[in-house]
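Missing here: one protein chain of the complex. Every other protein chain is in place.
What follows is subunit A.
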Amino acid sequence: MLLLLLGIILLHLAALVLLFVSTIVSVWSTSETSTSDLWRNCSTAVNGEYHCNPASTGEWIQAVQAVMILSIIFSCLSLLLFFCQLFTLQKGGRFFLTGTFQILASLFVMSGAIIYTVTSHYWVLGTYAFGYSYILAWVAFPLALISGLIYVILRKRE
């Protein structure tokens, strides 16, 4: 029983950490001379200088920023709600609220990753490949979804 609880919390924390890393670390797309993410474009100029510009004020990148931040907020809220409901839910009850928030967080990550995939050519210039932060976002989506579904089917025992 305790092991199950620990496992669930670890899964949730793993999804949360992936979300944080994906949003903060600057590697959503990479090319030979530059990396860029939701917040800024960094590039190494010909003479070796490393120079960063704020990401262009386009509409779509701001939407991706907002959606990633919202997914982090919802995932944190879901963790807090889990601990609340652990102590206040009556016997046999389901963690619906926790599960809902976690599933919403996973949907936000999914929509953020999709929007980025489709509209990234607007602000990343030249040829580029997707970096590891982008991949982490895609990995965080099923983790969060599975975690949310587990909460929804879980029942509280004594």
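Note that in this section a residue touches a chain if its C-beta (ideal position, glycine included) is under 8 Å from a C-beta of that chain, and two chains touch if they have at least 3 such contacts; residues count from 1.
Heads up, the rule we're going with is that contacts and distances are computed from a predicted model.
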Listed names "Mitochondrial inner membrane protease subunit", "Myelin protein zero", "Anaphase-promoting complex subunit 5" or "Par-6 partitioning defective 6 homolog beta (C. elegans)", matching UniProt entry of the absent chain: "Myelin protein zero"
Contacting the left-out chain in the complete assembly, out of A:I69, A:L89, A:I114 or A:V139: A:I69
Residues of subunit A (touch criterion as defined above) contacting the omitted chain: 54-55, 57, 59, 62-63, 65-67, 69-70, 73
